[in-house]
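Here the structure is laid out as structure tokens; the discussion comes afterwards.
Omission of a single protein chain aside, the complex is shown with its protein chains in their original locations.
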């Protein structure tokens, strides 16, 4: 089978590098172009200041950095690691040129016609694409990832919502420094410290899960009905966002019932058995002191949501801890999985 | 003025060392004895493996380690850093011998006749002592500290409860490694990691604030009426416990009203102007990314509760962040402050 | 091909766990027994407090913990993760029973008949085994690993010694916490800190490389002639020992000559193309700020020695930085490679 050409937009930053890494040897996709800002165009990608722990893949070393335009990228699928402030315009250029854009940027997450896609949660929100095309007049389309902190908790909430109806939830995150990009958090700010503030993050995490778990009715997205309260913190962890979650349900489950529902949760048919499908979708860790980011973030190659400590909550119904790899599941890996679903669904020309 | 002789029980461990340090040069108290376990008795205290960042005070270097008995300690006030499993018996021995015991151990916190004393919160719970003496038949008495995580949030909740009536609160802690003693947390367990579990901690923190903010009616303590849900986490911070708090009130305050109440909160008359009185009792940090443990834990010489980020909560009424120094305010410094109140109240012979 | 049965002695500790992990799916060896201390015997290995970041392999979960005796282990090859104080006697028991013992313990490193084997450096020191068998009267044998800090620098020194003759070297280590086992270093001792002392370590690292690079003449080992001065430090790194090295040679090379020699260094014939042969033996990193433990420790699946910053030294001839994964190359992986060489050389019955 011939692989589909794909390009990575803004490939030189830390999220861009994750795309470069995770697409190395992908069975369906072949990276044919890496784009960068004007100052980088014309350089070899090998000159990039590489910040990941595995070495730069060979294929990427030999590619030049090209401009972030549909012509230069020349691929029916692009993965975007653009900062949000540039994403609005550049990603629209690609969609207008007929390209399927899978982005990690937040620019379009609030757009009611753009799905925040997490295949195991809401593959059916691809039903928004006809609306998007019609409203925007784009032959291509844009699909976004959620914020990396929304990611894991939304997978857990979806499984629980299906079974018991989520009414409201408190959520406190302990987020990894890689979520702030590179150079991101200064070492003097985080060594022997916690920063109990991440600009704009709480607003995102209180809203995005409602969109993701919402329903598309007649081409229009309706937010899920539950309410969230979110505190976000930065801690001295390299990768892996930990979330403490207290949840109230329509119908109170026992911890054992919730564990069973979480452990048995399956992605919708269209999102199963793809190269980046998490295996399992949710892993419920049996130990009382897990999940922990250093030990559990790579579960399912970094794509699995890990849940632990499901126990009664004195105010709501259940407490639990949710862990998700923020730069794999919550960024590049998530976008790749999204693209795989779209290919299977015949949405890529 | 002649200083009152005091002894430190279990002076060689990490909390004992904090007592040794904080009592150096205390205007009212003179350390006359340091006790230790059988294996240490007879050694010079100078041989202790000292783990604090300031050097061992001179006065302590020259004291011998003596047994943990009232005879060897020979002082009307003792500060106890005993592990809970030894505290039940040994602390009772001291109280039975007429000594005022100020302890950091958890052994007696659940005893309805033993106050969990935080002077700026509940100095009036000293009214329990006559009941304690009568029921136990002790000429002396025992007064405990709260758990170090309960400490800061209880001070904040008390100020808010007085003004607006606390109904319920969610609380998620990010706790320093010093809270686990020495050697305590293995470095391999916390470097680049979070441990979302501390054995027995959540139960304590869900209950102790209700006792502390309770009322003594006719010599009997009545728990405060609010309910708490607590998640506890260990993070790579040396000192200073950070707590994310969402609170629901009887009467909803604006963030500005809550800030005013917190900033203006005063200790009861009997707890003011003592050597270890926190100055201020509560500091409300104006910056949006504070408090942070590394930057704010030493506020008020480590005795002040620091609050920040008071803001609306979508589910309850207000969110905020509370920081308290766990080994000063939440351990040794707290006990010393307790003893000062008792001296002023004439409870020490 | 049928796999050779092997046992892991002291399989429940942190080094034992690395053996369990690295032998999972080994093409030649099949783990048939896991031994532990008396208190663990009879338990399932699944009950072990697992400290590695990858999950416990399935094969191990189903094995019982058996006593550390040749009868219970019942395998011609054993990998020993025993603490040195137990190793002297227990490892001799195995050798006496005809078993080939590959050990990470230091007990026999000073024994002139026991090779400290690093195959790419001194596979020919297997010539000591006839002497060992004769002197000890053992039908089996013992082969040790070096200290984990000696490991990487010895590989680099060997390559350079062959080409230019090493005369003397200064070496300062920055060692990972995993080198102290589990629980090992207390977190309070290493957060925001350096410990410039590791008990007994400097003596080992000043001597072992001389034995490893020594020659076997008529069945007797002659130490290499160079002299070393070593400072050892513990730093807040999980895995990977970094060594700063200044070397004086018989014949001064340019940095470029040294780089070429290092990069071209090959293991002796008998140590090539084995499952655990490092690929490459030495990687010379081209960047000016490398090697770094977090980025480079997994080079060659953790078996490769990474060298960087080869540059002139104002006192000796060359300065450089050497990195080696202390629990893979410097412990379990090293022993497995040693066993592979012995199988190929026909030393296992």
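Each chain gets a letter, A, B and C, in the order it is written, and its residues are counted from 1.
The definition used in the following text is that a residue touches a chain if its C-beta (ideal position, glycine included) is under 8 Å from a C-beta of that chain, and two chains touch if they have at least 3 such contacts.
Because the structure is predicted, anything quoted here is derived from the model rather than measured.
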* Asked: Of B:109, B:204 or B:294, which one is in contact with the hidden chain?
  -> B:294
* Structure fact -> Missing-chain contact, candidates A:191, A:263 or A:343, resolves to A:191
* Considering the whole complex, which of A:42, A:98, A:130 or A:183 touches the chain not shown? -> A:183
* Which of C:89, C:162 or C:289 contacts the chain that the document leaves out -> C:289
* In the whole complex, what residues of subunit A lie against the chain that is missing from view? -> 14, 51, 177-178, 182-192, 236-238
* **Sites on subunit B contacted by the missing partner chain, in the whole complex** => 53-55, 191-192, 238, 294-295, 298-299
* What residues on subunit C make contact with the chain left out of this view? -> 168, 170, 172, 174, 191-197, 206, 227-229, 231, 233, 235-238, 242, 244, 246, 288-295, 308-309, 313-316, 319, 321
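Convention: only the chains that are shown with their structure count from here on.
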* To do: Report the inter-chain centroid distance for subunit A and subunit C in whole angstrom, where each centroid is the mean of the CA atoms.
  => 40
* **subunit A-subunit B separation of Cα centroids, rounded to whole Å** => 42
* To do: Mark out which residues of subunit C touch at least two other chains, giving numbers and ranges.
  => 191-192, 238
